[in-house]
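Presenting subunit A:
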Amino acid sequence: MSDKANGPMVRFEKVTKRYGALTVLDALDLEIAPNEKVSIIGPSGSGKTTVLRMLMTLERINDGVIHVDGEPLTHMQKGGGLVPADERHLRRVRGKIGMVFQHFNLFPHMSALKNCIEAPVNVLDLPRKEAEARAAELLDMVGLGDKKGHFPSQLSGGQQQRVAIARALAMRPKVMLFDEVTSALDPELVGEVLNVIRRLGTEHNLTMLMVTHQMGFAREFSDRVCFFYGGRICEQGTPDELFGSPRQERTKQFLSAVLEAG
Partner candidate 1 sequence: MKFWDWGYTLEILPALLRASIVTIEATILGFVIAATLGLALAILRMSQNRWVSVPTAAFVEFIRSTPILIQIFFIFFVFPEFGIVLPAFAAGVLAIGVHYATYCSEVYRAGLENIPKGQWEASTALNLSPYVTFRDVIIPQAIPPVVPALGNYFVALFKETPLLSAIAVLELMQTAKILGSENFRYIEPITLVGVFFLIMSLAAAWLIRRLESLLDRSLRNPGR
Partner candidate 2 sequence: MALRTLAVCAIVCFAAGLSVASFASFREFLPGLLQGALVTIEITIGGCVLAVLVAVPAALAKMYGPRPVRWLAVGYIEIFRGTSALVQLFWLFFVLPHFGILLEPLTVAILALGLNVGAYGAEVVRGAVSAVPRGQWEATVALNMPRTLALRRIILPQALVAMIPPWGNLFIELLKATALVSLITITDLAFKAQQMNQITFKTLQIFTIVLVFYLAISTVITAGMRALENWAARGLARGRQ
């Protein structure tokens, strides 16, 4: 086992993902340090969402290994070598990761509070009282302390997405994935969600990886920005480097196209 304290929190090692003949990700290498905030930008179809989905084990990888917190996620040690992980191994390592989706994916038949305690009670085996107290705390933090009994259908998109963030945090992940979390929101609701993510970044020890179209937010919030193109990292660097003085032609084209659109 590698050194957990100093090693990367997430490491993609030559990870390839194909859909039939189409290669979505091509031998991707990517390391993310503990507590680092990384934004992934790029044109649609560049494979950026796939990175998050593979890390959440929603997609199987075709080649390579993904490591989380010093141990392999997609594989496990067996007989001196690495073999594809079984369900038990996946579930153990996956517990370190939480994800927030573009379309929230809240459970429609459960109240906001119930959404936030379902997994802690049934997966982490927390006592219900404790789970409820913690969920209430998290809902307070995302500014929805007064909406605990509301069902998803009674909440606005921005409120639903904040519940989804609280729900993911209730599982105490070390890594949080944000997959275009503001793309499905009306423009006036984007700010409240980004504010919550901002607070998470400063107040919690979380490694955060986000796919976003909010260039302003990516620039202000991240430690590092990766520009994906054609299943590869075309260019990466600090926000100032990437947005201020992009080196690659493709990056320049993409940024000018996005900025033109406003």
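By definition in this document, contacts are C-beta pairs under 8 Å (C-beta built on N, C-alpha and C of every residue); 3 or more make two chains touch, one makes a residue touch a chain; residues count from 1.
The candidate set was assembled so that all candidates are chains of the complex that A comes from, given by their letters.
As the structure is a computational prediction, the values presented were derived from the model and not from experiment.
A.B. asks: Counting any copy, say which of 1 or 2 touches subunit A in this complex.
C.D. replies: Of all the numbered candidates, the touching one is 2.
A.B. asks: If you look only at subunit A, which of its residues touch candidate 2 in the complex?
C.D. replies: Residues 56-58, 91, 94-95, 97-99, 101, 103, 105-109, 118-119, 122-123, 151-154, 167-168, 171.
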